[in-house]
Each structure stands twice: as C-alpha cells, then as structure tokens.
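Just one protein chain is left out here, and the rest sit where they should.
All chains are identified by letter, namely A and B, in their written order; residue positions are counted from 1 within each chain.
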Amino acid sequence: MSDSQVVSNQVVVHGAAEGAHHEHLPYQRHHFETYAQQSDATNFAMWLFLLTEIMFFGGLFTAYLIYRNWYYPAFVEASHQLQIFWGTANTAVLITSSFTMAMGVWSAEMKKKGALVLCLVITFILGIVFLGIKTIEYSEKIEKHHVPGFHYSMQSFLNPQSDPEVYKEYKDKPLPYDMARHTEIYFFLYFAMTGMHALHMIIGIAILGFMIFRARAGAYTTGHVTFVENFGLYWHFVDIIWIYLFPLLYLISRHQ
Amino acid sequence: MSAPHDKDFESIEQHEHEHHIVSPRIYLTIVCVLLIMTGLTVAASYVEMGIFNPIVALAIAAFKMILVVLFFMHVKYSTKLTKLTVGAGVFTFLILVGMTLSDYWTRAWGRW
Partner (left out) sequence: MSKEKGLLSWLLTGDHKRIAMLYLISITFFFFIGGALAGLIRLELLTPQSDLMATDTYNKVFSMHGIIMIFFFLVPSVPATIGNFVIPIMVGAKDLALPKVNLLSWYLYVAAGILGLYAMMTGGVDTGWTFTTPLSTHYLNTNVVTTGLAIFIAGFSSIFTGLNFIVTIHKMRCPGMTWFRLPLFVWSNYAASILMVLGTPVLAITLVLVVLERVAGIGVFDPAKGGDPLLFQHLFWFYSHPAVYIMILPGMGVISETVSTFSRKRVFGYTAVAFSSVAIAVFGFFVWAHHMFIMGISNYSMLVFSLLTMLVAVPSAIKIFNWAFTLYKGSITFETPMLYSFGFMGLFTIGGLTGVFLASSGTDIHLTETYFIVAHFHFVMVGGMLMAFLAGVHFWWPKMTGRMYPEKISQLAALITFIGFNFTFFPQFILGTLGMPRRYATYPPEFQVLNVFSTAGATILGVGYLLPILYLTWSLKYGEIAGDNPWQATGLEWQIQSPPLTENFPSIPIMDHEAYDYEWLEGQKEKVASVG
C-alpha cells in the first residue's frame, strides 16, 4: 500500500479542526493558514525588500565616501552650488510626509476612513512638493552647466568670482585645474544619488495615488491594513535615504 | 505525521500581531524632534569643527534614522525577527562601506 493512503486518512480527522480555524477572511490568501500568518509574512517580506534597497544605495554611498575623501576641496566648493534653503525645505517636507504617512497607518488601524484618506492625500501632496523643489534645483543645475557629461562647465570653480551669488556667500578660492575637474564627480554623485532617490519617490507617489483611490472605497479600513502599513515602511525608508543625502551632499562645509 | 489538532495551531496564533498601535502623540513628538535635529544639523555645518564636522553630521543623521526606524516604522514594537533583519541590513551595509574604505585608507601605508 502506498504512503498516500496514510495521508488521505487524515482528511476526515482534519475536517473538524479545519472548520475551527479556517474562517477565511475575504482578504486572506488560501496558501496561508491564518490571517496573522499572512500579515506577518508580508510584513517580513517588505522588510527584506528594504534590505535590498539599503544595499542598493550602499554602493552609491561607498562611491561618495571615497571620492569625498580624495577630492575634498572640489566637493566643498561644488556643494556650495546647492542652495541650503531648498535642501532644508525638502528635508522638512519629507520628514513631515513621514509623519502624515504614520498617521495614515494609525487611521487605517483605527478604521477611520476619512482620516486615512486625508493623511494619504497630504502625504501625496508633500511628495509632489518635494519633487517640485527638486525640479527647481535640477533646472538651476542645468542652466549653470553643472550636469556631468553634458557641456559641463568648470568656470564657477576655476574662477568663483564669475558666479556672484555663490561667491557672495562663501568667498571660495579658485581651484587648481585638476581639482576643479573633480567637481564633475561630485555632480555625478549628486545626480545619481538624488536621481535614484527621486525615482523611488515617483514610484511611491504613484502607489500613493492608487492607495488614495482604494482607501476611498474603504479597502483599508476593514481590518486589513497590511498594504498601508507596508507602504508606510517603504515611504519611511525613502525618507531615511534623504536624511543621509541632505548632510552628505548639502552640508559638507558651509563655514567660511 | 499525526492529524492536526486545535492545539497545534496555537503556536501560530501566539505569534499573532499583538498589534501594538502607536499613538499619534508619539508620532507628533518624534516629528518635532526630527525637525529640530534638521535645524541643528544645518546650523552645525556653519560651525568650524575640523574633523568633527562630518562626525556630527553623520551622528545627527544616524539619530534621526533611529527615530524613524523605531517609531515611524514600528520596529520598537516589532518582533525579534524584525529587529534582527534591520540589524542584518545595517551590518552588511557597514561591511560594504567599511571594508572597501579600509582598502583606500591603508594604501597610504605603502609596501611593508
């Protein structure tokens, strides 16, 4: 007799236990035994995904740290081209959006649909504001020919006085030609890191849009908060990346 | 294998989300601290501290990160597994950065 006989004998016995536990909530997937297992598993999966993101950005941070060490004067002067005002504003915007996102998760947990939608909408708007500020900053860089590989200009560093706005604030010394060349690496890292970050913001905002739509239909206020919760983790992570980008790119040295 | 009984699923239920809900007051406190620290880090960049400038900047950033991770991301109220996972990520990141940088820093030691 084959072993499958043993297995089939269990079907009858299990039926009793099965009924006691498998009150399948509508949003529970069938390969999970309980809803708790499902939400535990998906939460853990999201954390693992964030680990991949840590390592992904890790490569960029490594490159940054090495070149900042090698070409410090170039990095200092190049960073003066970024305006503290916009950088700080963006940091405040993102931190606030993390707050509103956390409040959104709370609203979902408390089953308050209106509050949830409001929080998601504000988070969405703050995300757009962030991208708007980044657009302003990027256009400025494009205008001043500080985009690596595309008519990059070292004028502001060979001759700081040719850039009166920045010179007024920082009175930078002219860099020797070799060092001035390395400002291009700074801007490469600036665009790569903030660009990669902005890409993650765009994806986040798109998902937020989808979530607002679903939240209004009441999808997240019936006890199934996993999606909002896990998205919140992603959003906070993107905030953390910026928390590091801000001092590393903007605040290298602003003292005279 | 024996037939499953109610008590065998208990262990699954024990792991059920105690689902600690973090209060808005905590969130509010944290966001205020984060904004203050942001101002602090901007101010610190205007002060000449030599080698301590990057150290202070990274320390403040790390502190902000810890607040976001513990409270906004609920890690303070999460399982040991979650905490271990975060730790593993940070550890691997530090290995990447640390061991790579150690090569660069020790090149100056020259040939022994």
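Going forward, contacts are C-beta pairs under 8 Å (C-beta built on N, C-alpha and C of every residue); 3 or more make two chains touch, one makes a residue touch a chain.
On a predicted model such as this, the values are computed, not experimentally measured, just so you know.
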{"item": "Options A:E33, A:E140 or A:D163, residue touching the unrepresented chain", "value": "A:E33"}
{"item": "Footprint left on chain A by the chain that the document does not show", "value": "1-8, 10-11, 14, 18, 30-33, 37, 40-42, 44-45, 48-49, 51-60, 62-63, 66, 70-71, 148-150, 152, 178, 181-182, 184-185, 188, 192, 196"}
{"item": "Chain not shown, touching residues in chain B", "value": "1-4, 8-9, 11-12, 81, 88-89, 92, 95-96, 99-100, 102-104, 106-107, 109-112"}
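Quick note on the criterion: only the chains that are shown with their structure count from here on.
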{"item": "CA centroid of chain A to CA centroid of chain B, Å", "value": "15"}
{"item": "Partner chain B, residues of chain A touching it in the complex", "value": "6, 10, 13-14, 17, 20-21, 33-34, 36-37, 39-40, 43-44, 47-48, 50-51, 54-55, 58-59, 61-62, 65-66, 69, 84, 88, 91-92, 95-96, 98-99, 101-103, 106, 109-110, 232-233, 236-237, 239-240, 243-244, 246-248, 250-255"}
{"item": "Chain B residues within the chain A interface of the complex", "value": "1, 3-6, 9, 12-13, 15-17, 19, 21-24, 27-28, 30-31, 34-35, 38-39, 41-42, 44-48, 53-54, 57-58, 60-61, 64-65, 68-69, 71-73, 81-82, 85-86, 88-90, 92-93, 96-97, 100-101, 104"}
